[in-house]
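Here's a slice of the assembly, chains where they normally sit.
Going by the order they are written in, the chains are A and B; count residues from 1 in each one.
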Amino acid sequence: MNLPVDKKKISIVCFSGDFDKMVAAFTVATGAAATNREVTMFFTFWGLNALKKKKGRVATGNSLMAKAFNFLMGGINNLPLSRLNFFGASSKLMTMMMKQHNVATLPELVEAAHALGIRIVACEMAMKILEVEQSDMIEEVESVVGVATFLNESENSHIIFI
Amino acid sequence: MNLPVDKKKISIVCFSGDFDKMVAAFTVATGAAATNREVTMFFTFWGLNALKKKKGRVATGNSLMAKAFNFLMGGINNLPLSRLNFFGASSKLMTMMMKQHNVATLPELVEAAHALGIRIVACEMAMKILEVEQSDMIEEVESVVGVATFLNESENSHIIFI
């Protein structure tokens, strides 16, 4: 009889929301899940833009400031490249280059993450500051959690900040 | 009789010095300390700007180059947002949005970190390159340490790079 061995756990804090870093985060996440780790992705601040239901720019929120920020940040189709962004053209170019080489694109990676059982959670505090509601987000978001809860659940996890 | 259990340890390398990333670093740090981890924050490079006593732009240092860099980088009041910075206006807007939603602001987070017993240390090498002295920094800075010392002390820690 084998004793059950605890799975290794990885928690990825998805903070930046840059197109290229989001691709990296999902690539690490799906790769880790595929190699038998338990993975949680905690989306906060700019990272929330990758989870918005509306893929383009929408002025979500109540206060003028939140509306302005959410509009400027946009959704998953507006994620900028962390460098050489050229006003957003680069993310589209990069997606073309990824397709050309049969590499999974960002929306495909989000789907794969969900299918592999990766937990996708959103940061309560960032949502409060930016006035984003869970109803504004894609259904792959399992729940909205506070930082303390996330850190408690990550007690035995490797935390990676992207 | 219970055997004493070692506390989990987290070391956060605060490299970037962006306003939003500093808020994230202190939020993770205080959250981890509150959930019973031993936390060290190691400030290096741009991160040093969050620890300067003078909160605005001062030309610290001896050489012309160090003076120019320190002046341009400024102090805790000049930390830029990592995106949509608008020449510094955004950090102020973001602070307003945080206050509006009763979220702790950056100076409050620094105080909380200190009160929770989080070790705040500064990188010797970065201070040497940028010609910043310990006397230029806030008193919450416990000590100035080399990279080797920091890494030695972090042997059993999770290292998070922000």
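The rule we apply is simple: a residue touches a chain if its C-beta (ideal position, glycine included) is under 8 Å from a C-beta of that chain, and two chains touch if they have at least 3 such contacts.
None of the values given here were measured: they were computed from a predicted structure.
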Quiz item: Wait, 2 copies are placed, so what's the full copy count for the complex?
Solution: 3
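Throughout what follows, only the chains that are shown with their structure count from here on.
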Practice problem: Using mean C-alpha positions as chain centres, tell me how far chain A is from chain B in Å, no decimals. | Solution: 25
Self-check item: chain B-facing residues of chain A, complex
Solution: 13, 15-17, 44-46, 63, 65-66, 69, 72-73, 80, 125, 128-130, 147-148, 150-152, 155, 158-161
Exercise. Sort out for me which residues of chain B touch chain A in the complex.
Key: 8, 10, 20-21, 24, 27-28, 31-32, 34-35, 37, 82-84, 93-94, 96-98, 100-101, 103, 158, 160-162
